[in-house]
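Omission of a single protein chain aside, the complex is shown with its protein chains in their original locations.
Labels for the chains are A and B, by order of writing; each one numbers its residues from 1.
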Amino acid sequence: MTSFRLNAGGVVDRSQPLRFDWDGLTMSGLQGDTLASALLANGVRVVGRSFKYHRPRGVMTAGPEEGGALVTTGRGAQRVPNEKAPMVELFDGLQASGQNAWPGVRFDIGEINDLFGRFFTAGFYYKTFMGPGRGTWAWMQFEKLIRRAAGMGTASREPDPDQYDIVHDFCDLLVVGAGPAGLAAARQAAEDGLDVMLVEQDFALGGRLIGSTETVEGQPADQWLASAQSALGSVRVLTRATAFGLYDGSIVGIYERLTDHLASPDPQMPRGAIRIVRPRRIVLTTGAIERPVAFGANDRPRVMLAGAMETYVRRFGVAPGSRAVVATCHDGAYSSAMALAAAGISTTLLDARMALPPALADAARSAGIELMPGYVPVEARGHKGVRGLQVGRLVDEGSLARSEREIACDCVGVSGGWSPAVHLVSHRGHKPVWSPELACFLPATAPEGVALAGAARGVWATDAVLADARTAAADAVAGLRGKRRRKAAERPEPGGWETPIQPLWEVRVDGVKLKSFVDPQHDVTTDDVRQAAREGYASVEHMKRYTTLGMATDQGKLGNVIGLALLADSLGQSVPETGITTFRPPYTPVPIGALAGRARGTHWQPERRTAMHDAQADDGAVFTDAGLWKRAWWHPAFPGEPLENAYVREARAVRSTCGMVDVSTLGKIAVQGPDAAEFLDRVFVNGFAKLPVMKCRYGVNLRDDGIVMDDGVTWRLAEDEFLVTCTTANAAKMMAWFENLLAFRWPALRVHVASTTDQWAGVAVAGPRARAALERVVASGDVSKDGLPFMGIVHARVRVTDGEIPAMIARISFSGELAFEVYTPSGYGPALWKALVPSVRAEDGCAYGMEALGALRIEKGHVTGAELDGRTTLDDCGLGRMASTKKPFIGNALRHRPELSRTDRPQLAHFLPVTEGEKFSIGAVVCREGEVKGHGIGWITGVTVAPALGDGWLGIGFVTGGPAAWEGKTVVIADPIRGSEVRARVASPHQFDPKGERMHA
Amino acid sequence: MLRIPCPFCGPRDHSEFSYEGDASVTYPPLDAPEEAWFEAVFLREDRRGPTEELWHHLYGCRAHVIVERDTLTHEITGARLANPAIRAALSEGEE
């Protein structure tokens, strides 16, 4: 393989060779190379295959606009598809391979598609593949083939092994892009005392000045660059960092690549970091992106952007070929031709204009460049690389040419003009305006605090760029110091070419069919754009979507403007009449894993554990998820005891002796202040004003719309102090609701609320021998039947292993048994649990978990979140009698709407299988016999083996009209999803101990 | 990202807050008729442009803040505490 590396020049380190693997071949590059420059240096022409036609493609650019050299890097779990070779920094041991090709990119069977390209034009798939008959069967078959052919690289199916960080940052001034403008702006602002961040997507600073031979402010470019860099001082410089999005509030998202360029990165290092920066001012020195010209076979390997060729020669010391043709229509490409000539490459320059820029033309001629005014490229020759270029003379100042002759060459550089990189302001909805003079879109407005400078606003000449950038920086400084902004007139005018550009989008030749690409990656041709216009897809958005132009991984950086100009031409309109397209974030693609940061795997969401979690885990408890909480599901009596066994045993213990359960997750809100009782009276459907101190009461509250929001027991600890407990699931919601009411609706109420969920650990002890168990550990505080009546509260002290702890004990029952809830400050939670376990055991009781808790409440007919599901009313749940008629409360007005007051709404009931031994499940639908269809007449919300009701299967749920309409009657409980249908008898939900004698014991 | 100037905490990312509704809604007295409540709970101005909104500084000081914001441009032009008494107390403290 020929080496295309020049003997001298560039900022690569010829003393540091790097070995890398390309498609199974070992190759050599240099420190300072990108994968693209190294592949060019190794003479690799075909690097990729296009999306649709599988045409061979090579390196086209030297930046993120790359449309040809898309590769896959890494192996196994570290494989990264769709990397742009010019953006991949070379390191020793880099592995890269071609993609979207079989068996490989050099020879790809898929290229057969190219032969049928005439059929596969814009939108052809909308017109066929539907098949005969009805339905989607035919399409589903075609789709399989299409999907296999589509896609580009192949993603790994193994979890991404790397970590990513999210970093939040602030600065006075953020400068995006470290070309000459960015360097000048950052330096100026830092010298004026600002905290400046400078971000650059490249691994080196300097932009187009890297390797340049031009003179900048009287200095050779390399010296100017060196001094500019050393003068950055306090500026925080981020390289390999792309500002990918500008968001509301001028927040900037940056992705910083940290290890992709390292041969053996520290495994502790994150692969990348998202930096979310909140700058006070922003200067965008993002430069401009060169655009190609559409001509025949302009996608052949070694047809490149002229500026990219210049970059490869000057920065990387790589010759793209030995005989070059550069085709342009503006002054900017002359320096590219000069760079090629200076590297000893025989160069011909086609300039579409008849009037050449005199000074540049003289310089070119004296550099030995053959100049061809009025000439344009017509068609590239060659298949896997350029062999020649058919050139022609423009017939007029449009795009029509007369084909003349072929120039032998092995590389072609194209430059159709420059497009300022206005993407970031476009993210904020600021649309650029068309400049017919410069044939590009220029930024018109920018968000408050954001300025563009240099080539990003169409200023081309280096000296003017530097002046512009310094002015923008000075404006930022003045703005931050509260000084009046300078006049816009001080900023240089956009432009700066000796001779005006003569827009050239496409070269056409009468009677000759050319395959001219606008968006090479997606194989969109000029004919596709015209076809779209002809078919009526005349809005630019329709054309883009119909042809897929601009939808590829370069997001239209190469092709959008040409496509728009061609569409305008087809419609006989100007470019501004035709429209613009909006750029969306991200500017360049960002790994999905990066934005997830550390929220990965088991750290995706927090795990909440109660104070008594470990004490229960030590005893072998099995846990389940309840929201973010881990709660004990059951407590195996022996290792491996199954749930089905354990929960019945636990529930039976509660009914016959006693049990204890961790209730710490219940939401707890301290409600304090002179108006606390009034507040609760407004919130809850029942009254709290008359609740005596040291007593508690069950309460229910509604949403504004009259639907039940939550329920729980509220403790009155003093005249002006309550402890509201609410369900685990609604704890945060209830707290926020209370705060909202007090701040917004009723600010006059003198009430303060605080969440104390995490301050208290709680254990419920329930069962006929609960008092006996409790008395074994209570050191002070009367928990006797008279001392602590039903719903009473007592302050107590509990004996634990090494002393006594404070506790509040209330006589509250969820199970329907004699029961107590014991609360202690969270730090004492483990001690409380450990103290209670032996005393409960001594009463032949045991610890119980969520499943048994559920069994007990289903038997008792108590509701939970499963019934209070956000669609049910007080009456649906059998709680209608709680609603006070003496005071208004939230939800009272709207709960009487007609549909909510109907008596035939589904209401709470028990369900028992008619045939002993049959079971049904939660989520089954209750139907009338013979009418097992539609939405049924109810549903099941809880099921259990019911030890208190003869060990049979018991369900709780809803049925239209409730027990009043259905008690004793039979319904069908249908569960088609799990394949069961069971006949069941409806019963009152209060079958068990209907008078409540057990809990009052 | 919206940056909300919390009167207690200073400018903070909107992700610290929870949007709680249109602050121009006046909730009627609890014993007001159904119609008044229906309008407050179910009907919205839903303005396209400048509006006043109630935000809760959930992961901050937990104040409820009335934010003046444009729903089209997302520009925020002001913020004050929802509770007038605390608002008054805060401004006294600043004097």
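What we mean here is this: a contact is a pair of C-beta atoms (placed from the backbone, for glycine too) under 8 Å apart; a residue touches a chain by one contact, two chains touch by 3 or more.
Quick note on the criterion: contacts and distances are computed from a predicted model.
One chain of the complex is hidden; its UniProt record names it "Sarcosine oxidase subunit beta", one of "NADH-quinone oxidoreductase subunit F", "PEGA domain-containing protein", "Phosphate transport system permease protein" or "Sarcosine oxidase subunit beta".
Per the touch definition above, the residue from A:584, A:690, A:752 or A:785 contacting the chain not shown is A:584. For the options A:191, A:498, A:535 or A:720, the residue in contact with the chain missing from this view is A:535.
Among A:617, A:637, A:932 or A:965, only A:932 touches the chain left out of the display. The omitted chain makes contact with just one of the residues A:330, A:428 or A:716: A:428. Touching residues on subunit B toward the chain that is not drawn are 1-2, 13-15, 18-19, 21-22, 38-39, 41-48, 51, 53, 71-74. Residues of subunit A in touch with the missing chain: 51, 74, 77-82, 116, 118-119, 121, 124-130, 133-136, 139-140, 143, 146-148, 150-160, 162, 164, 166, 245, 247-248, 251, 253, 276, 427-429, 513, 527, 531, 534-539, 541-542, 545-546, 548, 551, 553, 555, 584-586, 589-597, 599-605, 607, 624-628, 703-707, 866, 869-871, 894, 897-901, 921-925, 927, 932-936, 939, 974-978.
One rule holds in what follows: only the chains that are shown with their structure count from here on.
Those residues of subunit B that touch subunit A in the complex are listed here as 1-3, 13, 18, 20, 23, 27-34, 36-38, 40-42, 54, 56, 58, 62-64, 74, 76, 81-86. Those residues of subunit A whose C-beta lies close enough to touch subunit B in the complex are 247-249, 251, 276, 278, 682, 704-705, 736, 739-740, 742-745, 747-748, 888-890, 892-894, 896-897.
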